[in-house]
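Right, one structure below, let's go through it.
Of the protein chains in this complex, all but one are displayed in their positions.
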Amino acid sequence: MMTDARLLTRALADPQSALALDAQGWTDLIAMARAEQLIGSLAHRLDGLDLPETVARLCDDARLSARHARTQALWEAEMGRRVLASLGEPVVLLKGTAYVAAGLSAGIGRSIGDCDILVRRGALDAVEKALIGQGGWEWVKEDSYDDAYYREHMHELPPLIHKDRDRMIDVHHTVLPLTARPTPDAESMIAESEELDVSDGGGGLRVLSPPDMICHSAAHLFADGDLAGGLRNLWDIDRLLRDFGEREGFWNRLGQRAELHQLSTPVSRALRLAEILYDTPVDGDLAGPGRAGDLLYVRRLLARDGWGRETRKCLRFAFYIRSHWLRMPPLMLAKHLWTKWRKGQANANGPGSA
Amino acid sequence: MTEAVFRADPPDARRCVVLADGVTVVYHRPSGLTHILAPPAPEVLAAMSEGDADTGTLIARLERDHDLSGTDDLRGTLTARLVELETAGLVWRP
Amino acid sequence: MTEESKNENGKDVKVPNRRQALMLGAAAASTVVTVRPALAQTAGSILTCEIPVPDPGNAGNYIAPDGTVVAPGTPGAVPPPGRNLAGEEVKQALRNGGSLPGYGYEQSQAYTNYIRRLQAGQSGFTCYASIQMPRG
Partner (left out) sequence: MKHEFRVTVGPVGFRIGSDWKQPLDRMRRLYQGYPVPDIPDFTVRLFAQRPWRKIIRPSVTIGGDYMLPDAQPMALAHGLLAAEMGMNLQMALGQRRYLVLHASAVERDGKALLMTGESGAGKSTLSALLGERGWRFMGDEFALVDLENGAIHAFPRMVSLKNEAVALFEAQPDRLGPIMHITPKGTIRHLRPPEDAIARMEESARPAMLLFPRFGFEPAVREMGEAEVFVRLTQASTNYVALGEAGYDALTTLVRSVPTRAIDYPDTERAVEAVERLWADLG
């Protein structure tokens, strides 16, 4: 029996359980956690436990990295705020940056990549001009201005990178690609967003409302590639639900918002998967009864071995195909797969091993 | 535009080490970035930490502590320094 | 120590006995430099990168002169290079506008145009971004 990432999800959900691991178990756990970009979260969960010396040391290092990631993320957001403040447009932080800015548990120990912000579609041009004109951001690529593909098919501007800080910012005007079938109501998400606590000069940035945060996170869990990074996205959902679950009327509101955004199915599934993998307390009605497909998702999410390698290639490939199905209208997809089949290039290894 | 008001972080948001050749190495805690500052940028930053200031106020503070008689275009030069510090994120317009 | 308590000579400046001359220099002179991560350089010295043309998901398709991926045999399009292009040779070709080693002018143009159109997340994008990154 090959090891899978159940080792990792168990350690995250119940850190005490990790104390029974032997040296090989710890070695596997650390490699998996790094591969799934969950090492910082794990290190925080294990903090204070009686760990083997090397593990304690690696956890210290991981917490230091996470602290640095947090500083950098908050700084990019702040620099964005300084440039965009004069536009008077709502700027909504998304994903990791939002979690740390709002002080949510999901931000603890989280690795954070690019700075993702959501703005009104009508504000895109002004935002773009301000970031490039005053902010010191530039297109990653010279010809991005004419990049019709991004503007017409994607849910964000072509990526911008800051010329001095080498950090990327992704400006979204909706939360899923425009070709995707669920079409979440981005304008409504912005309207319901919440302003962050105003500290000295820090006002003006916003985060999604709690139910919308879950909707967005669930949309990403299932829409992104072949569920790559799924365990991390699901861990976000677990942490968010634990932060919000006790709030008055939260589950009701989540149900309503999921429906509005055409995300009821992904949200329900995310709740069920979080419960299975992380023991997340969820609302039974909203999660709905388990479905046969859930187990396939679980197997896919746990497809990682003690070397940090991806496993279950066929299952991964099936999810890869499925992700294209979700992203493209059927005709586009048929064309895409037809071309692939004709060239005989489809192999269980190729794509999706990002 | 020239009379824009700028703000700097309080002094404890920074660590500063002055190297032998007169250059100041600044660690800026809110950003985690290291900046290398040549005169007069460190002096400008120190004066800005006393409180929000436009270029005129900044000149008054600097003249209190330093002899600025060697410079012709005080206002233009200091505005350029402020914009540079703004780009680095060390000062901003509140 | 903070800059309030020390000046460049390590002496107290908060209550100066006599005002020290402060040369402000020219407006155009730069006085602030930010330390950048040295990773790209380090990475370059540790590993070399490469770019598949087209990405594995489109393997076998042709490349049009503007860099778009088109069906095999499309008039005016060129066949794929048949190997991954090394970051270093792409960098040279982009910089000098010259051809890629082993390929003619038209092929090189099509391939470099394809590479210019790469998006984040596509195979080869990180490599492309790393050779594009201006380093000072």
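The first chain written gets the first letter, and so on, giving A, B and C; residue counts start at 1 in each chain.
Assume a residue touches a chain if its C-beta (ideal position, glycine included) is under 8 Å from a C-beta of that chain, and two chains touch if they have at least 3 such contacts.
Because the structure is predicted, anything quoted here is derived from the model rather than measured.
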Visible chains that the absent chain touches, using the contact criterion stated earlier: A, B, C
Touching residue (missing chain; options A:Pro90, A:Gly288 or A:Gly308): A:Gly308
Among A:Ser65, A:Ser105 or A:Gln134, residue touching the chain not depicted: A:Ser65
Which residue of A:Arg34, A:Arg242 or A:Arg300 touches the chain not shown here: A:Arg34
Chain C residues that touch the omitted chain in the full complex: 33, 35-39, 41-43, 45-51, 84, 86-87, 123-127
Residues of chain B (touch criterion as defined above) contacting the omitted chain: 15, 17, 19-21, 23, 25, 27, 29, 32-34, 36
Interface residues of chain A (partner: the chain not displayed): 23, 26-27, 30-31, 34-35, 52, 54-55, 57-58, 60-62, 64-65, 67-68, 71, 307-309, 347, 349, 354
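The working rule: only the chains that are shown with their structure count from here on.
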Junction residues of chain A - those touching two or more other chains: 164-165
Chain B, residues touching no fewer than two other chains: 33, 87-88
Of all residues in chain C, those that touch chain B in their complex: 1-4, 6-8, 10, 13, 16, 19-28, 30-35
Interface residues, chain C side, partner chain A - complex: 34, 36-37, 56-61, 71-72, 116-121, 128-129, 132-134
Complex contacts: residues of chain A adjacent to chain B: 68, 71-72, 74-75, 78-79, 82, 136, 164-165, 201
